[in-house]
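Step one of this worksheet: look at the structure below.
For this view, one protein chain was removed and the others were kept in their places.
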Amino acid sequence: MDNITKKLMQRSESTRKDTFGRVVSLTALILIGVVVVAIFAFVLSRGLSTFFKDGVNVKDFLFGTTWNPSVTNPATKQPYVGALPMIIGSFLVTFLAAIVATPFAIGTALFMTEIAQKRGAKIMQPIIELLVGIPSVVYGFIGLTVVVPFIRTITSGSGFGILSGTIVLFVMILPTITSMTVDTLKSVPRYYRESALAIGATRWQMIYKVILRAATPGIMTAIVFGMARAFGEALAVQMVIGNAALMPTGLTTPASTLTSVLTMGIGNTVMGSLQNDVLWTLAMILLLMSLVFNLIVRAIGRRGAMK
Amino acid sequence: MNAKTADKIATGVIYAISSIVALILFAMLGFILVRGVPHLSWHFLTSPARAFEAGGGIGIQLFNSFYLLILAMLISFPIALGAAIYLNEYAQKNRFTAIIRTAIEILSSLPSVVVGLFGFLLFVVQFKLGFSILSGAIALTLFNLPLLTRSIETSLAQIPDLQREAGAALGLSRWETVLHVILPAAVPSIVTGVVLSAGRVFGEAAALIYTAGQSAPALNFADWNPFNISSPLNPMRPAETLAVHIWKINSEGIMPDLNAVSAGASAVLIIVVLLFNFSARKLGMKLYKKLTSA
């Protein structure tokens, strides 16, 4: 009897194992959390010192249009650190790339899920995955040897600029948006399709009036993810955008993005100096933007879920 | 316009769009391969790079890429697996899980330059690991973790709850169910996910420039003792990978056959990524057949 009581009172072998598993897996998860917090703390502490240590005005930084950190403005005794040209450049290439990529992504996704399920998936799935797998250095290389000279021959400029950046980013984010759109389309319940077809809708009417409506939150999420990727892309964009920290005046004049200025300058500046701090502030903006993109995704998800 | 015509037009447009996407990929692959493959030779693949003379190869860079990939995978896979298991099997829908999920999403959309610089200041400078394979592997881990975690979690989520219920009905604890029922069933798609993410890690450059470094010292391939500095296995030596090499020679290269080397190296990079993709597909299918037939 005693033995049985003991067995019943004790935690069973299974419970112990379960606790073990829970602890192990939770540790792994927390490790990731710690890493993210560390990166945040680190970039924030560096990035904010522009404002606290070097005394740069936040407004001047965000809305100033002249970027030349090594030169001091004689009027204000502050260096020229207006980051607006890069912020606008980043948003411009991101939005343009997303605008171009979205119809292509939705079309391809529809092809894979609605029009030619079997064949479409068989041909397009590997293509999409391959596009994801192509390294960004190679994208930059192609952009430089094909896209830039092409733009140069059809327009008057040097070929470097927002337009080239957009084209390269379009191809880079296409697979991201496509594969996430495919997932959403697949999750639209089958009976939606069947009911639409049963009341006499053509395939296009079914797609347009039912499936795309039902999948809108998911597609929006996919687009935002694509934009997040475009926003953070560095090497490929840097190779084709021309890197001129000027307010963009046209699509074919050289411009710059947050990432391109960051990668170009970080090696040439001295740690702890103002020129270096402002670059970390740019990195901080990148980080905060990826946070914003995530919040947008979350908000979309919540609205979609409520319906 | 009547509905039938609209349907036909829309179908046509969708076909056209998909063909354009396919065309873009094939054009890019064709461009890289046609330009690069003629430069490939056994000599090119095995000999060390030369800074300022023609006739250099990419042997050391190629080895470094693989070694770094393996180390990064060894570090990131267990962590990603654990995190994915927790997220999919244990986590409740509460604030903590939501925050962690957001953290993972943010990590995945983090520009890899930022990851690289973080790695540089923390591991290379602060922890005194220097420009080394180890620093590079940790930076790659940071870059790889969110992708891998998400792909493993998706694989686990695809296993129907029926399996979990069956496990519970047999009196297995949740951990035992995961270990003996869920994981084996998910292996094929986990493997596919791992190999696909390996492809991305293989091509990553921005995170490595400031961590694994941009130089590839000569190695002694007869010496496999990881504690010797010229041994290929030494994790503390600087190691330029193939992707970094392409970036470097395109920006500061001065060898006369620069275009040939960069085209050839790009082709090798693409071929390896292609191989990863195909083998992921093949391996996943094979494992699936093997595990489901028994």
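Order of writing sets the chain letters: A and B. Residues in each chain are counted from 1.
We take it that a residue touches a chain if its C-beta (ideal position, glycine included) is under 8 Å from a C-beta of that chain, and two chains touch if they have at least 3 such contacts.
Throughout what follows, contacts and distances are computed from a predicted model.
Peer 1: Just go with whichever of "2-keto-4-pentenoate hydratase", "Hydrogenase", "Sodium:proton antiporter" or "Phosphate-binding protein" UniProt uses as the name of the absent chain.
Peer 2: So the chain that does not appear here would be "Phosphate-binding protein", according to UniProt.
Peer 1: Out of A:Ser49, A:Thr102 or A:Gln275, which is the one that touches the chain we can't see?
Peer 2: A:Gln275
Peer 1: Which of B:Tyr86, B:Phe118, B:Phe131 or B:Trp175 touches the chain that is not shown?
Peer 2: Touches the omitted chain: B:Phe131.
Peer 1: Check each of B:Pro146, B:Gly193, B:Pro238 or B:Gly284 against the chain that is not shown and name the one that touches it.
Peer 2: B:Pro238
Peer 1: Tell me where the left-out chain touches chain A, residue by residue.
Peer 2: 66-71, 144, 149, 152, 158-160, 242-246, 254, 256, 264-276
Peer 1: Which positions on chain B touch the chain that was left off?
Peer 2: So the residues of chain B touching the missing chain come out as 51-52, 125, 128, 130-131, 209-210, 213-215, 217-218, 223, 225-230, 237-238, 248, 250-254, 258.
Operating definition for what follows: only the chains that are shown with their structure count from here on.
Peer 1: Cα centroid separation between chain A and chain B, in whole Å?
Peer 2: 18
Peer 1: Could you please specify the touching residues of chain B with respect to chain A in the complex?
Peer 2: Those residues of chain B that touch chain A are 3-4, 6-7, 9-11, 13-18, 20-22, 24-25, 28-29, 31-32, 78-83, 85-87, 89-90, 99-100, 102-107, 109-115, 117-118, 121-122, 142, 145-146, 149, 171-176, 178-179, 196, 199-200, 202-206, 243, 246-247, 250, 262, 266, 269-270, 273-274, 276-277, 281.
Peer 1: Applying the document's contact rule, which stretches of chain A touch chain B when the two form their complex?
Peer 2: My answer: residues 14-15, 17-18, 20-22, 24-33, 35-39, 42-43, 103-104, 107-108, 110-112, 115, 120, 123-124, 126-127, 129-138, 141-142, 144, 146, 171, 174, 178, 201-205, 207-208, 225, 228-229, 231-235, 239, 259, 262-263, 266, 283, 286-287, 290-291, 293-294, 297-298.
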